[in-house]
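Below: one structure in structure tokens.
With one protein chain withheld, the remaining protein chains of the complex are depicted in position.
Up next is subunit A:
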Amino acid sequence: MATSIQNISLSGKKKQVSHKEMTFWERLYLVAIIKGLLITIKHFFRRKATIHYPEQVREFSPVYRGKHTLKRDEQGRENCTACGLCALTCPAEAITMKAAERKPGEEHLYREEKYAEIYEINMLRCIFCGLCEEACPKDAIYMTISKELVPAQYDREDFIYGKDKLVMPLEVAMANTKNLN
């Protein structure tokens, strides 16, 4: 055959379609239907590939990156001092914060004289790269200790996580302290 663009297979996957007439059994389609059903039925007895998240949770890899946690120290004080390095390093610009000065009498709440009054992560922007965790000089932000992923929501506003969702609950911090001793 002469070389023309119709005959060249650039991808190497070109197949000639045959218009062969089907035999009697093939025309009945019964064999094909039963074959297909067998494949379907076989999968009823196989192990399921999916789980009922969030009721069931898969085991996390030790290096997973999930929802951020703002850690508390052994005395239950917030580690974060609103230095802004996480927001600076964030390639998606997902983090915003506002600092405030610690007042006398709040020493049990915040570790340093400055703390984050507002700390927000926009989970729609976050790409879970973990650079914030790497940049943090105060050992405050972690993506590996919440053992949680960021769940789906219906409203965009719900993805902006404030301190109420990010700061490690006091009970967890207390439990951690007990484990240390």
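Basically, a residue touches a chain if its C-beta (ideal position, glycine included) is under 8 Å from a C-beta of that chain, and two chains touch if they have at least 3 such contacts; residues count from 1.
Everything that follows uses one rule, which is that contacts and distances are computed from a predicted model.
For the omitted chain of this complex, the UniProt record lists the protein as "NADH dehydrogenase subunit G", which is one of "NitT/TauT family transport system permease protein", "NADH dehydrogenase subunit G", "Spermidine/putrescine ABC transporter substrate-binding protein" or "Polysulfide reductase NrfD". Although one chain is hidden here, its contacts on subunit A can still be listed: residues 2-6, 81-85, 87-88, 93, 99-101, 112-114, 137-138.
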